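A quick write-up on the structure given underneath.
A single protein chain has been omitted; all remaining protein chains appear in their positions.
Chain IDs A and B follow the sequence of writing; residue 1 opens each chain.
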Amino acid sequence: MKKERSYIVIIAVTLMCSFYLLFFVYPLVVSILGSFFDWNPLSGSQSFIGLDNYSRMISDPLFSESLYNTFYFAICVVIGRVGLGLLIALALYSIKRYQEVLRTMYFLPVIMPMVSVALVWEWMYDPRIGLINMFLAAFGVVGPNWLTDAGLAMNSVIIMTVWKDLGYAVIILMAGLLNVDNSQIEAAQIDGAKYWQVVRKILIPSIKPTLIFVLITSVISYFQAFTQIFIMTEGGPGSSTHVLAYLIYNSAFKNFEFGYASALATTLFVIIMIITFIQFKIIGGRDE
Amino acid sequence: MNKKTTLSIKLVYLALIIGSLAMVLPFIWLIASTFKIDAEIVGGNPTFFPSQPTIENYINMITQFNIGRYFFNSVFLSTVRTFIGVYTSLLCGYALAKFDFKFKNQVYAFILITMMVPSFTTLIPMYNMVNQWGLNDSYLAIILPTLLSSFGIFMMRQYMIDGVPNELIEAAKIDGAGEFYIFHKIVVPQCVNMISALSIFLFLWNWEDFLWPYLVLSSESKFPLAVALSQFTGQNVTHYGQLFAATAVTIIPVIIVYLSFQKRFVEGVSMSGIK
Partner (left out) sequence: MKRLLATLLIMVFALVGCGANTTSGDNVELEFWIPGAEDEYGFYYDAAAKYSEMTEGVTITPVQQPWGDYWTKLPLEVNNGRGPGIFITHTSYGDVLKPISAELDTTVEELEELGYTNTDLYVGENGKPQFIPALYAPNVIYYNKAMWDAAGLTDADIPKTWEELESVALKLYDEQNKVIGFDYSFHVLFDLALQDGQAIVGEDGKAQFYGDSLDTITKWQKDGVTNYMSYGAGSPEESFLQGAAAMIYGQPWMANYFTNTMPDLEFASFPMPGNADSKIKVTSQAELTPGINKNLEEAEMEAAQGFLKWMLNDEETMLSIASGNNSASANTNYLQDQEYAEGSAGSAAVSTIEDGSDMFLIIPSTLESAYNVLLESTISTEGANKDADIEKAKISVENTDLSQTSELEKRKLSE
């Protein structure tokens, strides 16, 4: 590689710089600045109010509940997705026949549009016409109100999200497993290692980078979960499924409080940055 | 093999099969339900398969709702955005992988950071910007923000560093080939697997893209499928049969594409995980 005049570089760099300035840096700056303003797109008002949006946010019970719900949602889905995904990947790895067919089936929900899947699950959860309670009724069990019971709604959305995204973890982890050197496993088996010892000592350590990749990408995306909540519960019942992304949408496009919504959006940004930083620290610390 | 392992293998199969059924049953139920009349869907005795199969829902959907138009819009938008996204990813990835220029590493690091910024943080200013430019209710507003894909650039750059041999490029240069010729005829063909993987990703993301088109578009005739689905739920009344049928229309093409290219899907996803 050497420095040379290249049109490709000029085009690529111009493209990248202008694109990211326009669709990334500028909106980010406006969002952060906007959080210090009373900004209403309907009245057109935009007046500087300092930290008022933030102090309102801190005292807003809806914010604290959304924050809690966001963490709860992200943690549960990540654990469910990676944990179950690992189990299924290991199970698929251990069988010889029908591996591909089964893998195909597990991956199917991943590629489906979230809007459609959320709608399908909304009907599945319907207490009367839904597939789930229909199934439970066959065993004489009266199913609960999955989405309209405030204590249950969040968990129902979590189950649906894990179901949808599970396959992605399965495929990635399986790819990692298939890359593991077979001779290592055979040697261990000759030494009389049990199946779970092989899993613990050889398989999991060798797919660790893949596991970490899935964890990081999962955490970032689940902190922004929106579509399934928008479609299935609209944050309800009450505020039981309000998450930060939904609160931002609602403040901006239902209450037309762009300033307050910007404060929330900036907060979400900071939270995700901190979490990513911590994750990299932990991984970095372990690898070295 | 002893008896115990045979039994546990059988249990593993059983668990896997039950799990995989749980993955596909909702879709089968959905498609079966599209052939039911509304009274059967909301009626007192829910069924799994239609008791009197009817294609009325599909007919209503075509005659009363512009489903063909929405479908075309979705195909059009997803194709254009995917095509542009893949091409720019190749171009920028190539520049970052095979050339040296000032601030190259900073640019690359910056692109990695953009992947971590939540889209909700930039949503409101972007919405405002599109309005100021008079671009709302136009497809440009939807296409512009996906001209470049950070993920795509990252993926292509990672692959090209080792996947495209420098000797190949050097040899072509010695033969006097122009740099665009080298890019299009030598570099791009080397990346076919990556291109198909990235195309699949981008296409699926664009196909399911919901919130941004939902906010930006206001003419019903411009809606893509994902947005149009919201049309079926009114203030008070939901036409379940038609909504089921419309939902089926959004997923059936995906299922067909997936089943025909499933090897590529699996490869693509696997590649994204292993660096």
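What we mean here is this: contacts are C-beta pairs under 8 Å (C-beta built on N, C-alpha and C of every residue); 3 or more make two chains touch, one makes a residue touch a chain.
Predicted model only: the values in this text are computed from it and were never measured.
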{"item": "Visible chains in contact with the missing one", "value": "A, B"}
{"item": "Of A:145, A:206 or A:279, the residue in touch with the unshown chain", "value": "A:145"}
{"item": "Options B:42, B:115, B:186 or B:252, residue touching the unrepresented chain", "value": "B:42"}
{"item": "Option from B:8, B:64, B:166 or B:260 whose C-beta touches the chain left out", "value": "B:64"}
{"item": "Chain B residues that touch the omitted chain in the full complex", "value": "38-39, 42-44, 64, 76, 79-80, 83, 131, 136-140, 143, 184, 214-215, 218-222, 227, 230-231, 233-237"}
{"item": "Residue numbers in chain A that touch the chain omitted from display", "value": "41-44, 127-129, 145, 148, 150, 236-238, 253-254, 256"}
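In the analysis below, only the chains that are shown with their structure count from here on.
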{"item": "Chain A-chain B separation of Cα centroids, rounded to whole Å", "value": "16"}
{"item": "Chain B partner contacts - residues on chain A that touch it in the complex", "value": "1-4, 6-9, 11-13, 15-17, 19-20, 23-24, 26-28, 30-31, 34, 41, 88, 91-92, 94-95, 98, 102-109, 111-116, 119-121, 123-124, 128-131, 134, 163, 166-168, 171-176, 179, 209-210, 213-214, 220, 223-224, 226-227, 230, 244-245, 248-249, 252-253, 258, 261-262, 265-266, 268-269, 272-273, 276"}
{"item": "Complex interface listing, chain B residues touching chain A", "value": "9, 12-13, 15-17, 19-20, 22-27, 29-30, 33, 41-43, 46, 48, 88, 91-92, 94-96, 98-101, 107, 110-111, 114-129, 144-145, 147-148, 153, 166, 179-180, 183, 204, 207-208, 210-211, 215, 225-226, 229, 240, 243-244, 247, 250-251, 254-255, 258-259, 262, 265-266, 269-270, 272-275"}
